[in-house]
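Entry: subunit A
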Amino acid sequence: MAGPYSPADLLAFAGAVASGAVRVVDLTQTLAPEFPVIVLPPEFGQASPFRMEEISRYDERGPGWYWNNFTMSEHTGTHFDAPIHWITGRDMPDASVDTIPPANFVAPACVVDVSAQCAEDPDFTLNVDHLLAWEQQHGKIPKRSWVLLRTDWSKLPPRGYANMKDDGAHTPGPSPEAMKWLVEKRDVHGFGTETIGTDHGQATHFNPPHPAHYYIHGAGKYGLQCLCNLDQLPPKGAVIFSAPLKIKQGSGSPLRVLALVATDGAAT
Partner candidate 1 sequence: MSKRQRQSYKGVVAAAPVTIPYERFSIHGAHWWIGRALRALSEQARLKPADIDGFSVSSFTVGPDTAIGLTQHFGLSPRFLDHVPLGGASGVVGLRRAARAVQAGDADMVACVAADANHVDSFRRTLSTFSRFAQDAVYPYGSGGPNASFALITRDYMTRFGATREDFGRVCVAQRDNALCFPHALMKKTLTLDEYMNARAISDPIHLFDCVMPCAGAEAFLVCTEERARDLGLPFVRILSTIERHNAFMDDPIQYRGGWVVDLDDLYGLAAVKPADVDLVQTYDDYPVISLMQIEDLGFCQKGEAAAFVRDRDLTFRGDFPHNTSGGQLSVGQAGAAGGYLGLVEAMRQLCGIAGDNQVKDANIALVSGFGMINYDRGLASAAALLARAS
Partner candidate 2 sequence: MTEPLVRPKRKDPLKRTRLPLSPPGARSRTALGLVAAAAQGRFMLQVCRACAKTIYPPRDACPGCFAPAPAFCDVPDRGKLLAVTTIRTSTDAYYRERMPWRVGTVQMDCGPSIVAHVHGDLAEGDRVTMSLKLDRSGQAAAFALPVKETPAMADDKQLREMTCDPKFRRALVTDGRTAVGQSCAKALSEAGCTIVFVGVSDPWKPFPGEDSLRKIPNVEIVPLDLTNSESVNDLAADIGGRVDIIVNTSEHVRAGGIMARKGLVVAREEMDIRYFGLMRLAQAFGPALRFRGADGVNSATAIVNFLFVHALANWPEFGAYSATEAACLSASHSLRAELKPGGVKFINIFHGPLETDWFQELPPPKVAPAQLVKSAVDALKRGLEDVFVGDIAQDIRDRFLANPKALEREL
């Protein structure tokens, strides 16, 4: 969008949110201890799950107030991946969560629905063909758009959600070609998923391994994972607010991801 934008326009937008003309959809999973985190082989360092310790609860530790300490990794729960998270993005400018220009925390989204395929096949791999088919129906993916992969994975119970087998996780995700295409041909803003990571469960065995991380961050783009409620978004036209915590040199951060959806549903 280009051109002037007046205070009245902004107030009108706020009014539309208040009236419900613009719907706010929460794409965030609740931070809870039992929510799965990414599992690496045990000899590697591990991401801390969410843990909470009560400081006081109107008791002898603090009679009039309730509060908690919590611990978790930057990559626990619904979280944002900054380019610096991956080795391919380590030299990008403004690549950690504290230096990313704040305007980049607001961007439109295209939602690619592959939930039917994933219900059949937990190893479903998103290919360029699937993206082209989507474009045929909804038009070309605009530059600086999030591409969010709707798999309905967020609706699974924990064991199915992680779906760990003795040969690793079996969860859907993108192929190297699809990621290369999205980054190089469509210049997307970032890639978001419902699964534990942006990558396929078996992505260690892809070439390059972990292609979502590899290509997105290598191009200075962003990742979102552990999203939910993608089924409440239109294929096109939703606007995503996704501002991570301003952690010094942070590689990512848990965050609240909100989508704004116009109620007439029309994509622009």
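On the choice of candidates, all candidates are chains of the complex that A comes from, given by their letters.
Criterion: contacts are C-beta pairs under 8 Å (C-beta built on N, C-alpha and C of every residue); 3 or more make two chains touch, one makes a residue touch a chain; residues count from 1.
Predicted, not measured: the structure shown is a model, and the values here were computed from it.
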item: Selected partner (touches subunit A in the complex), from 1 or 2; value: 2
item: Residues of subunit A that touch candidate 2 when the two form their complex; value: 33-34, 36, 39, 45-46, 49, 51-54, 157-159, 161-162, 164-166
